[in-house]
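Only a single protein chain was left out; the remaining protein chains are all shown in position.
This part shows chain A:
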Amino acid sequence: MFRGAIAIFWRDLLVLRRSLFSELLAVIAYPLTLYLAFGIGLRGYIADVDGVPYALFIAPGLISMTAVSAAFNDSAWSVWFHRRVQRTIEEYRVTPITVYDIVIGKIFSGFAQGTLKGLAVAFVIFILTPFRFPPAHLLAYLFFIFLGSMVFSCVGTICGTMIDKPENIGRVEAVVIVPLIFMSGIFFPLSSYPKAAFAAISILPTTAIFEGARQALLNGKLAPLSIIILLVTAVIAFAAATLTFNRKMSE
């Protein structure tokens, strides 16, 4: 069972291992720049958010953002590349593995990449900045990263399956993924939103990821609403990814 998924996961980790250093270097640069620009640059203007120093407030969100963006990108581009360019998906499909194996393998690869890259950013922020957190909170935080990466990996798989032109993957990222991430309270507290918008923003899965992860890392709290939203979203996203992939393959 799942031997196909394990084989695909093995393949993706093998490829990642070859380019690990350059991948991590590239992925660290963007959130670190944001951290330095906002966390240090705005330090003089924003003292703290709800009693938390601003640099400390944005750090968990930046780490989570790196993880989920990496999960989305890896899944979307990997599925698209294997389907449209290398056509290796066709090779997978003439072996006795199932479509579920392919989707699960790709989702786990996306999740693994997301988690690894998130941890790399966390490590660099930890080394270069005064950002500190109680180590006991790390497990709860990783739980949110796990679910968040899973959701974004599923969404990436759907995009890589449905979208044929590569530039459209970039457009989805610019129009859907980035706004969803930035609207979910990475750089400012959700209380800044008008009341009407607050209700809608609060139930976004991205809010559940970033807000839930921040609460977990800084306060050690597992927000039940965030967990429920994320679990439901993960199940729906997984079902949608499998269904979409299955339908595309039978065309």
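Keep in mind that, in the parts below, a contact is a pair of C-beta atoms (placed from the backbone, for glycine too) under 8 Å apart; a residue touches a chain by one contact, two chains touch by 3 or more; residues count from 1.
Criterion: contacts and distances are computed from a predicted model.
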"Acetate CoA/acetoacetate CoA-transferase alpha subunit", "His-Xaa-Ser system radical SAM maturase HxsC", "ATP-binding cassette domain-containing protein" or "M16 family metallopeptidase" - which is the UniProt name of the missing chain: "ATP-binding cassette domain-containing protein"
Residue among A:Thr33, A:Thr88, A:Asn168 or A:Ser191 touching the omitted chain: A:Thr88
Option touching the unshown chain, where A:Ala76, A:Ile97 or A:Leu147 are the choices: A:Ile97
Residue among A:Arg3, A:Arg43, A:Arg171 or A:Arg247 touching the omitted chain: A:Arg3
Residues of chain A in contact with the chain not shown: 3-4, 6-7, 10-11, 14-15, 18, 86-88, 90-98, 250
